[in-house]
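Here it is, the structure, as structure tokens.
Heads up, one of the protein chains got dropped from this complex, but the rest are sitting where they should.
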Amino acid sequence: MKPNLILHVVSKFLIPLIIIFALYVQFHGDFGPGGGFQAGVIFSAAIILYALVFGLDAAEEIIPSRLLRILASLGVVIYAGVGVVTLLLGANYLDYSVLGSTQIAGQHLGILLVELGVGISVAAVMLIIFFAFAGRGRE
Amino acid sequence: MDFFIGHYNYWIVIFLMMVGLYTVISRGNLIKKVIGLNMFQVSVFFLYISMSTVEGGAAPIITEGVEVYSNPLPHVLILTAIVVGVATTALALALVVRIKESYGTIEEDEIHEQDHSL
Partner (left out) sequence: MIDIIINITLLTFLAITSVAIMRMTNLFAVIMFGIFSLLSAGLFVVMDAPDVAFTEAAVGAGISTVLMLATLALTKDHHEKSPRGHRPWLPLAVVGITGAALVYGTWDIPGFGDPNAPTQTHVARYYIENAVPETGVPNIVTAVLASYRGFDTLGEVAVVFTAGVAVLLLIGGKRSKSSTKVTHERGQDEA
């Protein structure tokens, strides 16, 4: 896009706020509405806004495609890995009660890790899909 | 009158479902079909969320002083369904892009003609 002063200034102001909001929704999903999926999609919306205003090449510089593919698989591995850890500690698969000293502490830790895995994976996959669509028609 | 207000939700849900179905069946453009499918999906979400509300209830987050909560189980189902729906839509649109590159068109009639004339 041709450089447009209002869009540049307003998006430089908004994008950090959107990213902070995504982190808030991710980690306060226990006490208010929110959780992994919403946070991942909001985070990817911030990066998509950056790509729309400043160009696709600038967006690919801050988040290269190799890193996105690693992050997408990392999210799934974190989720499944929590289940394997609980198996190794002696309980059923994905039974979070054995992760902490009390049942409630274990459940808190388990839910936190699992939502983190979901958020990372969803954000990376949405960005992969957007970069694939946007980069298709170019030489 | 009570019957009408109590069932208006479900009749609008059925209307949205039928509009989505009509868009999928009768429009030839492939992108229009994907949009119609999305409308159908949203109407099904409405059906489930309408069934889970309680009169005078609050959102299912435990807070002090609230006694009646709406049913949290359909919320969980619909959350999963929305995310799976967007994954399906992204894949369908990627297929539309590849069809355009192979056949040169995204109208359903012309794609059938090119297939039958080979």
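Here the chain labels run A and B in written order, and each chain numbers its own residues starting at 1.
Here, a contact is a pair of C-beta atoms (placed from the backbone, for glycine too) under 8 Å apart; a residue touches a chain by one contact, two chains touch by 3 or more.
From a predicted model like this one, the values you see are computed outputs, not experimental measurements.
In the full complex, chain A makes contact with the omitted chain through residues 25, 29-35, 37-38, 41-42, 44-45, 48, 69, 72-73, 75-76, 79-80, 83, 94, 96, 103-104, 107-108, 110-111, 114-115, 117-118, 121-122, 124-126, 128-130, 132-139. Contact between chain B and the absent chain runs through residues 2-3, 5-12, 14-23, 25-29, 31-32, 34-36, 38-39, 42, 45-46, 49-55, 57-63, 68-76, 78-80, 82-91, 93-98, 100-107, 109.
Operating definition for what follows: only the chains that are shown with their structure count from here on.
If each chain is reduced to the centroid of its CA atoms, chain A and chain B end up 25 Å from each other.
Of all residues in chain A, those touching chain B in their complex are 31-33, 35, 37, 122, 129, 132-133, 136. Residues 59, 61, 79, 83, 90, 93-94, 97 of chain B are the ones touching chain A in the complex.
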